[in-house]
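Just one protein chain is left out here, and the rest sit where they should.
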């Protein structure tokens, strides 16, 4: 007897992306613009196809599963992976035990308190920058789904091989989660630094929601290298909240991410890169639609101690969603990004208007960062349709 | 709330393929036969698994989606891609706007007016030859689903990244479609021939159907290279029709495809290869079954202007489908191909009995085309079962 729901989202639109790079330091000033127009998926909500179900086991106990695949619906991408979520749960009065691949505990605030729900050109700048860190620090080997930090944005957005515990509802509005993801590396007897902790994730999130208010604090730690003398961890701390005034719902998030390295040099000292950011914005209902706006900034402080080695990036996004029904909507979004001293960290700070999950889906206009050029600004537009089923 | 339909086709059978190659020009005459017997999918209808749904938005408006994956059910191929169709639609009194991956506007006539519905050894010869052109002119890089002309039969059969508009029903039997597929290439300022148009598709189709009659004209243009002085486009023009006399339904299609190149040589002139073909055939109901037959020819005229550089290929196909129910049928088909002067263009004109989509699914008996050999003839049989669900 089957008891499952097949569900999903199809979101397609036309997007235009444009990036501007400029020379710095030298003369004369040069500038290069790169742009493209694409048929884009997921401009308002992530295209997906999933299977889920629950079973009432009596006594307040329930079992449930959730399999959710991303869809690259512009090019006919299939469901070769349930990379968005693949979990088995046992829940009861004690809360929920959840096993498998899921959002990290420390990513939820980036998503829940983003006026643009981490999709399309308006995507939370904090999420984009920090996904860039995760991707740039990942090793070349191993795929997105290999668990842990192997590649892509894993361990910042999502993690494989995770065991999570969620508090039950009914605690006066308090909610919370702790999560641990196995590194799964092999321990060999008589070998130093075995097993490697690479790929391990540990995190937690606590929040309080009541009536129009919602606020949550989260922390997560990903191990990139555990062997002495060159350990490296990415640590993420963030606090987010929203308040629904009725005429307008306001959102805000503050985020602090550390890339902490135990340097291996002769006078090796701990060196830590810091990425501190925030996003603030609103959703304002207007008839059958919603106006959305956000402003965000992330500051990069280089851990090398040298002067003038920092950078920063700003993002301003404005959009409108027109609901044709609860399931179907038209949307338009425009966003502008400005970057200062991007040459100090072009890989992470040279963010494009694209959403965090899209680089793997289609080619994108990047910045020119060689020949004395640095990323300066970017503009993006999305026009599309979202249909949930 | 889910509102989708899961649907599909499973088609499996046993097929035998045999190809004959002969030496040409020199002496003594030599001949090589290659053959194989396989468990084959899709001999009568393409094996597939899909998800689709529609939502009534009121006022005549509707949203709909369609995700359809090919199934290599002989070897357990899964739904790693929705390469057959992946679209999101908004339709209303104005017609239908459709976004995503779909048949090209110019391929429909090959399928609709083929007595064998472009499946199995009886497949429309026009579709096979022209898919060979698309595959042979595609660059080695990029996958089938990468959009545009990157590889395989893309841009002839199907295209990714497309925006289509369909006329609404109720126009006195007239129907029609225009389609544009983005190339998605990056434009870089200050760079000649940027962006490349490679991968762009544009096409249209108009037709009229009333009672027993149906006729349609289509044109499509795919850009392979857009940079001067060596542009190249594949242009496809075809006209098809069918008429149902009751005792027999007759089909016909005429097709003309051009591979047009702006040559880059010193006295570079435009050089155009021409592929002109037709298919004609019948479907004749006999009790619970249908007898199917078709004859087709494609002539290749080499654009290089040299004498004796042309080739041609014929195909005769005969089959019977025995319906056990509306959803399940047994079928048998036999087809014979004859090739003249195949050494002039063995890659395109050396067609085997296989259907257009199968080369990617299982190994096939090919022709010997080295050592002074040319493709001469091929025979194929299919015996199988088709079950729709």
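Things to note:
Think of it as A and B in the order they're written, each chain with its own count starting at 1.
The working rule: a contact is a pair of C-beta atoms (placed from the backbone, for glycine too) under 8 Å apart; a residue touches a chain by one contact, two chains touch by 3 or more.
This is a predicted model, so every value here is computed, not measured.
Of the options B:6, B:171, B:213 or B:286, the residue whose C-beta touches the omitted chain is B:6.
In the complete complex, the hidden chain is touched by one of A:73, A:124, A:161 or A:328, namely A:161. Of the options B:77, B:92, B:197 or B:338, the residue whose C-beta touches the omitted chain is B:77.
Within the entire complex, the positions of subunit A that touch the omitted partner chain are 2-4, 6, 51, 53, 55, 57-58, 61, 63-65, 67, 69, 78-88, 90, 99-101, 145-147, 160-163, 181-182, 184-190, 195.
Hidden from this view is one chain, which touches subunit B at 5-8, 10-14, 31-39, 49, 71-80, 324-325, 327-328, 362-366, 384-385, 387, 389.
The rule is short, and it goes like this: only the chains that are shown with their structure count from here on.
A straight line joining the Cα centres of subunit A and subunit B is 41 Å long.
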